[in-house]
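Reviewing the structure listed below.
The other protein chains are all here in position, but one chain of the complex has been omitted.
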Amino acid sequence: MTFRGVIPPVVVPLTADGELDVVSYERHVNRLIDAGVDGLFILGSSGEVVFSTDERRRQVITETVRIVAGRTPILVGVIDTTTPRVIEQARVAQELGADAIVATAPFYAILGPKEIKRHFRLIKQAIDLPLFAYDIPVCVHVKLSPAMIIELAREGVLQGVKDSSGDDVSFRNLALMRTEEGLDLTLLTGHEVVVDGAYMSGADGSVPGLGNVEPKVYVEQWHAAQAGDWDRVRELQDYAARLMRITSVTTGEFGFAAGVGAFKTALMLLGVFDTNVMPEPVQALEGHNVEAVAGVLRQAGLLN
Amino acid sequence: MTFRGVIPPVVVPLTADGELDVVSYERHVNRLIDAGVDGLFILGSSGEVVFSTDERRRQVITETVRIVAGRTPILVGVIDTTTPRVIEQARVAQELGADAIVATAPFYAILGPKEIKRHFRLIKQAIDLPLFAYDIPVCVHVKLSPAMIIELAREGVLQGVKDSSGDDVSFRNLALMRTEEGLDLTLLTGHEVVVDGAYMSGADGSVPGLGNVEPKVYVEQWHAAQAGDWDRVRELQDYAARLMRITSVTTGEFGFAAGVGAFKTALMLLGVFDTNVMPEPVQALEGHNVEAVAGVLRQAGLLN
Amino acid sequence: MTFRGVIPPVVVPLTADGELDVVSYERHVNRLIDAGVDGLFILGSSGEVVFSTDERRRQVITETVRIVAGRTPILVGVIDTTTPRVIEQARVAQELGADAIVATAPFYAILGPKEIKRHFRLIKQAIDLPLFAYDIPVCVHVKLSPAMIIELAREGVLQGVKDSSGDDVSFRNLALMRTEEGLDLTLLTGHEVVVDGAYMSGADGSVPGLGNVEPKVYVEQWHAAQAGDWDRVRELQDYAARLMRITSVTTGEFGFAAGVGAFKTALMLLGVFDTNVMPEPVQALEGHNVEAVAGVLRQAGLLN
Partner (left out) sequence: MTFRGVIPPVVVPLTADGELDVVSYERHVNRLIDAGVDGLFILGSSGEVVFSTDERRRQVITETVRIVAGRTPILVGVIDTTTPRVIEQARVAQELGADAIVATAPFYAILGPKEIKRHFRLIKQAIDLPLFAYDIPVCVHVKLSPAMIIELAREGVLQGVKDSSGDDVSFRNLALMRTEEGLDLTLLTGHEVVVDGAYMSGADGSVPGLGNVEPKVYVEQWHAAQAGDWDRVRELQDYAARLMRITSVTTGEFGFAAGVGAFKTALMLLGVFDTNVMPEPVQALEGHNVEAVAGVLRQAGLLN
């Protein structure tokens, strides 16, 4: 099993009262697979993992495994504060059918590189699946250095990285070191606006939040990159970057509310989700903000 | 029930294999109560809450309630990423016998003031206990503004604040606004090195991590402050500030490992804890670092 | 010559076209001296040093020396990016009559502790005056550690610290180390809202921006602290903290524009300054913001 190509971080539809909307979810997952994605990353940051109770997390994994039915690999985020809690999550994910585990550095507690390395080593020991490091300093407030990642890859602790660091210099260095050492370490970029640059740097794929809304563009871009058609890669990237404006066109919102809020709203407008309900304490986009998202979709030719 | 005075954030002893060491814990809690503390704050940051599985959290609450047996109020930290998860924790804490709930702003996800206020309101609705806001930007990466706290206190959402913000200017402003509005909002400082300044600013008490090691000094300081004996308050503070060097005298460690690591090591050296074992992925202080902590204890007259 | 007590960071009046308003400045400096301040800190952050050309800096020093005429010591800020530029500024200040020099860590360039120590050593070698370190991380984005300050004090490089770090824990530790080592190092706090706490920590004086507006309160507070009348120290602090609201009562402004803007506006309303003109690119408070400042002054009994 490989984890290369386009692997969207799956956004989750909710019912009006905040339950998982299983019908919309099935429609959404099938639409992604039909678009040709190479895998699904569930319970990531956009997959509202930190807003989900343990029970909800289990439900999301179980439903995904059922719907996917082996058609594509499933990477599962096991996001929690420290090692003992992450290991619990990872064991559940493995038991329920995950194909790979994605874990961040510890957060909340103030720890150093020594503890971060031990954290990944202990997680790996506790599971029998490929382990991806999720490098997301904007959430966990620490950046994983290329040197640390390479060290853990050499030991067999890490099989991949989901890079949401926004640090393209570091990503280039990591890709270069990985290649020079001949390590089997899969590098995926989470920055949907500059995937083309990441492919030039040597990325093995992308995890684009925006891919929830328009998966085909990213799938075509990946194939163009594989074929060395860089002008096409770039052209598709410009299209996607314009579409990404759904996340900045709103007013009065920022962060998760603006980003995932826009993805859910777009999916509602496209008829994939029944609602754009957000998990507490976040509230759904409303009124002129929904209209603003619709405007961007129209400009992109996705909505009439 | 009131929550004024000295309320240490209780540090937790572990056995060699990482289990809760109930015998040491009972000794520790009794020692604190015997020293005259006015309450206990369990499952705070020093109480390794984010390193504790849900099962461990329940065990800590249950054992504390059993040991305390009504002798002093118990505040319980319900530290988790977002509202749905915090509410689960808060309900368990209430059910197991907490006297008050302590919650931080959401963390990991990038949210704004709107969501933070809604977070505290929803938690309060879900429980039937006093609610303290835990202002700890070094862990959650957002500072609660005095204006927000006052707004939530006016609404009856917040009954207190545990301030670990390190922002004495903001704390003074909060204390002043609280007094001017006549709000019933308890203000506790978590900065054990400058409790005297916080008392001058109007703090109603302290939550000193160092109070695990030497509770009597903080108890006497509180009484001196109540009596207006500021020179004594200050003198005791200088003593405590020197003792706090157990957390900076080590080498090769920082953050949680140096801070809580030193508290546990001191408690081991004082015969209260059987070990100084730390939760994964942190490792206990060893060798010359243990000796360094012992040296500070000797200088403070706590060890021969 | 000593530098203890209340030493306001002098705010500078400008004419409508941005020149130094010498007449207002003379009135302002005399008012401060008449109120009993123990020194003047000119060309500090509130003294708009970084907005002043070299020529303006020389003018401010020259006029201050002329007006003060030996009545009180003058500390001069020599704020610039790195050692060669700071040394130029320091030599000019010494030549024009400064009694002490105040310098920050280098800024803009990314340097480490090694370079910061060498920076202070080279400045000290270039002048023949007491040297104060200006610890202001909010502007230079690095905090001077107590250990570094003590090391430089031991060497005779530093004779004092102007602490605007907002880190009361660090300040307490510095004060304690200074006392234990018996060093002749003057510690001044720049946080006008919590001077009482700083005095409890062992500060030798304060550099309150708000002291431009109401110097008498800080002078009386210093005398009360010297006399051990802590209840009075505290009471005066609460008064000053309420008056400080001139800096937060405005809307649409923050940082320098709100802070120094409010000081200048208050001084205009009190008849000390002819205008509240700000240096480019900042603009003066206007309309409802001036009214808001006036409202706070009225509540404090300073304006009818």
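Each chain carries a letter (A, B and C) given by its place in the written order, and its residues are counted from 1.
FYI, contacts are C-beta pairs under 8 Å (C-beta built on N, C-alpha and C of every residue); 3 or more make two chains touch, one makes a residue touch a chain.
Because the structure is a prediction, the values reported are computed rather than measured.
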Among the chains presented, those that the missing one touches: A, C
Residue touching the undisplayed chain, where the options are C:85, C:143 or C:232: C:85
Touch criterion as defined above, residue of C:8, C:106, C:160 or C:205 at the omitted chain: C:106
Hidden partner chain, touching residue among C:20, C:50, C:96 or C:270: C:50
Listed residues A:112, A:166 or A:295, member touching the removed chain: A:166
For chain C, residues in touch with the removed chain: 45, 50-54, 56, 79, 81-85, 88, 106-112, 114-116, 118-119, 122, 138-141, 253-257, 279-283
Residues of chain A in contact with the chain not shown: 166-169, 172-173, 176, 191, 193-194, 196-198, 200-201, 228, 230-231, 233-234, 237-238, 241-242
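Note that only the chains that are shown with their structure count from here on.
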Touch graph components, with chain B removed from consideration: A | C
Chain pair with the most C-beta contacts: A-B
Centroid distance [mean C-alpha coordinates] between chain C and chain B, Å: 35
For chain A paired with chain C, centre-to-centre distance based on mean C-alpha positions, whole Å: 49
Residue list for chain A, restricted to those that touch at least two other chains: none
